[in-house]
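Every protein chain of the complex appears in place save one, which is left out.
Should a chain be cited, it is by its letter among A and B, assigned in written order, with residues numbered from 1 in that chain.
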Amino acid sequence: MNEGQVADVIIIGAGIIGAACAQALARRNVKVLVLDAGWHGATAAGMGHLLVLDDNPAELALSQYSLQRWRELAPALPASCAWRNNGTLWLAANAEEMAVAHSKYLNLLAHGESCELIGRTALHQREPELRPGLEGGLLIKGDGILYAPAAARWMLDAPNIRQQRAQVSEVDGARVRLDDGRWLSAEAVVLANGIQATELCPELPIEPKKGHLLITDRYPATITHTLVELGYVTSAHNASGPSVACNIQPRPTGQLFIGASRQFGTVDPQVEGWMLAKMLKRAVEYLPGLAHLNGIRAWTGFRAASPDGLPLVGQHPQRKGLWLAVGHEGLGVTTAPATADLLVAQLFDETSPLAAQPYLPQRFLGEPAHA
Amino acid sequence: MPDLFLDGRPLYVANGTSVAAALALGADGCSRTSVSGQRRAPLCGMGICQECRVLIDGRLRLACQTLCLDGMHVQTRP
Partner (left out) sequence: MNEATDLLIIGAGPAGMAAALAATSSGAHIVLLDDNPLPGGQIWRDGPQANLPSAARHLRDQLRNCTNVRCHAGTRVIACAADKTLLVEDAERGWQIRYERLILCTGARELLLPFPGWTLPGVTGAGGLQALIKGGLPVRGERLVIAGSGPLLLASAATAKHQGAQVVRIAEQASRGAVAGFAGQLPRWPGKFFQSFSLFDSHYRTDTHVVEALGRERLEGVRLHQQGKTIELACDRLACGFGLIPNTQLGQALGCAIEDQALAVDAWQATTRREHYAAGECTGFGGSELALVEGAIAGHAAVGNSAAAQQLWPRRARWQGFARALNTAFVLDPRLKALARSDTLVCRCEDVPYGELVDHENWREAKLASRCGMGACQGRVCAAALEHLFGWTPPLPRPPFSPARIETLLELEETPPT
């Protein structure tokens, strides 16, 4: 069975990446068909933290550009997206971490990011619930939060976008086969299905990193910024075993959203008590008042991680017509608009708003085999 | 007889009285304000629906499954 060309572009995955790509294409009058299997990936599970990260220049460029794009989109976002520009406060527990804060500060400042180094006393004026004895912190003012499932839905709600609940079982360049056997084709196919991407493209170097999350009941607000320990930078990127870091986000609902954990080599979605305890203990070390609050729900999700922590954005070098927008690890919500702009620029063969090179799939998949 | 405080006002109740009952004995029976601003009162009476959660001495607890105790501070409008 062959349905022929069903749209200009078929996007696989209706998470935040697929949605952002669909929106960007639709705004250029491209007819888009978005296929989603309904499994709910990282967009549904994640924290919706919009943040600038600067572990390497490419990550900084991508996140900084993308955050700017989110701020441009913000006035149009419906209230259900719960967008807030509340800033991230990176916490330094000791002099060593304060030094990290300082160099991060200099680096971000040099790149035009609005940030502020905060000393011991000022930290407790800003966030009185933090435990005493912390060394200080770094406030990144442009960071924010978002309810990503609502943002994805909003992005997909456009006249040029059609959505279909469907499981894709095979991709072949610019055409896809659904699990009912039908082939659908387009000018281009965009793979934006996160952790499931390797099922269609086993050659992609994407590994699942499991994360646990817990949310509290609603309480009168006690914190205003998203609180992340500077140890997060080390645990998130350098650890090979299971790791946790304090990451506490005040939701507009009055709930506190607590992360973060990382586990490798598992695809079991169960909430694991030991990991939950480890993660919560870390959070309580920074915010002791958490201990008395009720946690009402815990869940897990999987980040689609590439070996260098950067996404793969661009045409598949060996599969002409298949475009990749995968491997965003924990930064998918932050970098979705940037990913969409990068992808669209390449699809239209235009100058990209930021250098596309560091994110090209070639770095893992080799040089193009097609002309 | 437990002598407790309901939203700051003292209240005397019989031994074994649930906090859910105390809400009606001492005030309008309401336990919380909902997300959209409606006042709510206990619904299921058996620890399932969470409508009756109140701050008791600073912790969220279910009024229907908590007995009044001397000196308890119950808040329905934190």
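Quick note on the criterion: contacts are C-beta pairs under 8 Å (C-beta built on N, C-alpha and C of every residue); 3 or more make two chains touch, one makes a residue touch a chain.
Please read these numbers as outputs of a predicted model, since none were measured by experiment.
In the complete assembly, the contact with the undisplayed chain comes from A:295, out of A:295, A:321 or A:353.
In the complete complex, the hidden chain is touched by one of A:149, A:194 or A:259, namely A:149.
Seen from chain B, the chain kept out of the figure touches residues 13-18, 20-22, 24-25, 28-30, 34-36, 38-51, 53, 59-61, 64-67.
Residue positions on chain A in contact with the hidden chain: 38, 40, 44, 149-150, 153, 165, 214, 216-217, 242, 271-278, 280-281, 283-284, 290-299, in rising order.
Convention: only the chains that are shown with their structure count from here on.
Chain centres here are Cα means. That of chain A falls 41 Å from that of chain B. Residues 217-220, 253, 292-294 of chain A are the ones touching chain B in the complex. Contacts from chain B toward chain A in the complex involve residues 35, 53, 58-60, 78.
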